[in-house]
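With one protein chain removed, the remaining protein chains of the complex are shown where they sit.
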Amino acid sequence: MKKLSSLYQSGDWKGEKHVPVIHAPETAKKGELIEVNVNIGEEIPHPNTLEHHIVWIKVYFQPEGGKFPVEIGNCDFVSHGEYDVFTEPYVTLKFKAEKSGTIYAASYCNIHGLWENSKEIKIED
Amino acid sequence: MKKLSSLYQSGDWKGEKHVPVIHAPETAKKGELIEVNVNIGEEIPHPNTLEHHIVWIKVYFQPEGGKFPVEIGNCDFVSHGEYDVFTEPYVTLKFKAEKSGTIYAASYCNIHGLWENSKEIKIED
Amino acid sequence: MKKLSSLYQSGDWKGEKHVPVIHAPETAKKGELIEVNVNIGEEIPHPNTLEHHIVWIKVYFQPEGGKFPVEIGNCDFVSHGEYDVFTEPYVTLKFKAEKSGTIYAASYCNIHGLWENSKEIKIED
Partner (left out) sequence: MKKLSSLYQSGDWKGEKHVPVIHAPETAKKGELIEVNVNIGEEIPHPNTLEHHIVWIKVYFQPEGGKFPVEIGNCDFVSHGEYDVFTEPYVTLKFKAEKSGTIYAASYCNIHGLWENSKEIKIED
């Protein structure tokens, strides 16, 4: 069986413009709101045209010791020049967690497919 | 014909917890990135449980003189307690525009349906 | 306050290509799976190009006597010519209900904004 998951791409976001950049604190307190920003192109801008743009970003959190990722949120970037309006591939969300774990970001470019990145976060009492 | 649009609700967000709160600058420059934050419950928190939560927020922009709203973005808030993870009904996006106009926010509560709000923004040369 | 809901458009789908066409049975049994198809352009095709296309369709159900619409599902039509792939603005979903009520469809054209339609369904014991 061919696997979609084998088509996810990654790399260093300072050198590859598609890799989602994840900004989140290194540590947070249990149950405290955690702000996470994910964007594409912070270092090397990605095109944002009708022909070539970032369609969505998804953010997941996997508590350590858990087997499954929990989807935090999904953000669709919808305008790409209609009436001169352009949405940036940039989203800030907030979530709460009770355990340390991994924040994952996934994104989709309409021309270059699926990309991913991750970042650890420590949750303290 | 019964109309979904007639079921949208609104009000003063300082008194009604479902009304989307829109934070955006009063003015911006043509083509400059405009940051817009929309959240539910800034003054009076809305429940965030499996049984009762905000499912999504959409943001639109209508340039003045235009007939149609342009969708900026859509954000789905996906976790509501799974493995103790909770997503806040809060999203920050960025967009560019060439004309003054109206920012609209729409949102959906799984128990209390559709809500809306709007805010004007002046775009200067 | 300017209202997004006032920008929803409708009409007769046999004459206006943007109006969502709703196919669902006139009657169904309590708790039975109800198939609902919503499409745009069944009678008069809508363009499906990068520059002009249908972005999404949402389907809601409001049980009679209830004040709020319940979202059944949301469908995003994502490809518009990338590598010669085109998604049609067409979706079939299934849901169950316990009471008669109204099925609503909403849709968004990237150039012509928001559209709506509705259809009654009778649920029998």
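A, B and C are the chain letters, set down in written order, and residue numbers restart from 1 in every chain.
Criterion: contacts are C-beta pairs under 8 Å (C-beta built on N, C-alpha and C of every residue); 3 or more make two chains touch, one makes a residue touch a chain.
Here the structure is a predicted model, which means the values were calculated and not measured.
Which of C:Lys14, C:Lys29, C:Lys96 or C:Lys122 touches the hidden chain is settled by the complete complex: it is C:Lys96.
Contact with the omitted chain, checked across A:Glu42, A:Glu88 or A:Glu116, is made by A:Glu116.
For chain B, the residues in touch with the chain missing from this view are 50-51, 55, 76, 78-79, 82, 110-111.
Interface residues of chain A facing the missing partner chain: 1-8, 10, 55, 60, 62, 67-71, 102, 104, 106, 108, 110-114, 116-118, 120. Residues of chain C that touch the chain left out of view are 33, 37, 61, 63, 66, 68, 70-79, 82-88, 90-99.
Keep in mind that, in the parts below, only the chains that are shown with their structure count from here on.
For this pair, chain A with chain B, the centres built from the Cα atoms lie 20 Å apart.
One inter-chain figure worth recording: chain A and chain C are separated by 29 Å, centre to centre, where each centre is the mean of the chain's CA atoms.
Within chain A, residues 76, 78-79, 82 each touch two or more of the remaining chains.
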